[in-house]
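Take this structure first; my questions come after.
Complex shown without one protein chain; remaining protein chains in place.
Take a look at subunit A:
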Amino acid sequence: MRILLIEDDTTLGAAVRDQIAADGQSVDWVTRLDAASDAMAATSYDLILLDLMLPDGRGIGFLKVLRTRGDVTPVIILTALDQVSDRIEGLNGGADDYLVKPFDLSELSARIGSVARRYSGNPNPILTHGPLDIDLAARSVHRDGRHVPLTAREWALFEAFLARPGQLLSKAQLEEKLYAFDAEVESNTIEVHVSRLRKKLGSAIIETERGMGYRLGRP
């Protein structure tokens, strides 16, 4: 998943960025609304984490503009405004969820997962795919009842396939999901991760369309 974090507090922003990266998602972190607009013009995001009080404006206004434009990217508000009226305003403005500062990073991870699942059409975090039992919330995979440990990157790649079952994903698309703007992408990274996933979860788990990309294998 590719996530846009809009947060002007550097200490909090850094911790949130690290947490999301540790979950294996790619994250772009901006501290201003104009930078957020630029980033959104450059690439598409799966989710936006939006602070409400930013140096160049109110996050709620940004959200309303987004929704008026017809943008349906899921938005989670991160707010220091603890009053119920602020939250009602945020939710009515088109936010999918909100977190009042301070929050637990693990709760943030859970909220991101839950909002993303709701958007992909299946809010149930438990999936079955052939011999695999997948718990999206716990980020765990069991193959024939045995736990298969995945690294954060492997999990992120696997999640990208699970989110779009049957759909062909190009290497560039997958790279975009995995890496933020500034991360170095090695030319064969996707191939390496795909081959590791096949080794751990069975060779049929990911199919290759030569020259086109990859898709989730049939169960």
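Quick note on the criterion: contacts are C-beta pairs under 8 Å (C-beta built on N, C-alpha and C of every residue); 3 or more make two chains touch, one makes a residue touch a chain; residues count from 1.
Note that contacts and distances are computed from a predicted model.
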Options "histidine kinase", "YCII-related domain-containing protein", "Multiple sugar transport system permease protein" or "Carbohydrate ABC transporter membrane protein 1 (CUT1 family)": UniProt name of the undisplayed chain: "histidine kinase"
Selected residue (touches chain absent from view) among A:P102, A:G121, A:P149 or A:G211: A:P102
Touch criterion as defined above, residue of A:D9, A:D71 or A:E207 at the omitted chain: A:D9
Full-complex contact with the absent chain, from A:L81, A:A116 or A:A160: A:L81
Contact footprint on subunit A, counting only the chain that is left out: 9-16, 18-19, 22, 53, 80-88, 100-107
